[in-house]
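So the structure is just underneath, and the comments pick up after that.
Note that this complex is displayed minus one protein chain, with the remaining chains in position.
The block that comes next holds subunit A.
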Amino acid sequence: DAVAVLPAPQNLSVQSTNMKHVLTWSPVVVPEEIIHYSVEYQGEYESLYMSHIWIPSSWCSPTAGPECDITDDITATVPYNLRVRAVLGSQTSAWSTLKQPFNQNSTILTPPGMEVTQDGFHLVIKLEDLGPQFEYFVAYWRKESGAEEHVKMVMNGGVPVHLETMEPGSAYCVKAQTFVKAIGRHSAFSQAECVKVQGETLPL
């Protein structure tokens, strides 16, 4: 190994929201030099059975920025070890390893964006497309006391979905949450959005 005069990256951390995972670290600064980085990972399988095996990240071996989208590398719901080193020509720093292994089941799940519209008397929702791992629970009800809440499971975002044929002169409200089967968790519900037949969206 080259003598590690190049300082190792510090402050590794992972930000994960809606199953998108980004590893970040503090940049290594060497005056008048452009530093690159190399990211590697090992899943729990490797750390248990083949601890010497580290796998080059799909997108960041090498990379210029002090961050790396590791979403495509994290493919199972098990802890993953992550490490980074700086590269300058043939020189490499020591590896810096993420203190705590990362597991995708810790991702932050946000309520989905949604567009509630009416097509004539039809109540229609279009949900934010968060990717193939996401399913959506949509709850909707007629805005009157004692109204029953209906639930519909939507498998894909990004496409309009018919919810209900509305009664003239009535108002309907809708809210939605996401569910990720791979980690067995769901988001909080979104704010409810209401529409009045032939009217605009009512503020809450």
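Just a few scattered comments:
Throughout what follows, contacts are C-beta pairs under 8 Å (C-beta built on N, C-alpha and C of every residue); 3 or more make two chains touch, one makes a residue touch a chain; residues count from 1.
What we mean here is this: contacts and distances are computed from a predicted model.
Within the choices "Trm112p-domain-containing protein", "Synaptobrevin homolog YKT6", "Replication protein A 32 kDa subunit" or "Interleukin family protein", the name that UniProt assigns to the complex's undisplayed chain is "Interleukin family protein". In the complete assembly, the contact with the undisplayed chain comes from A:58, out of A:58, A:71, A:156 or A:170.
Note that of A:30, A:76, A:108 or A:188, the residue touching the chain absent from this view is A:76.
Against the chain not displayed here, subunit A makes contact via residues 42-46, 48-50, 53, 55-56, 58, 61, 73, 75-78, 80, 181-182.
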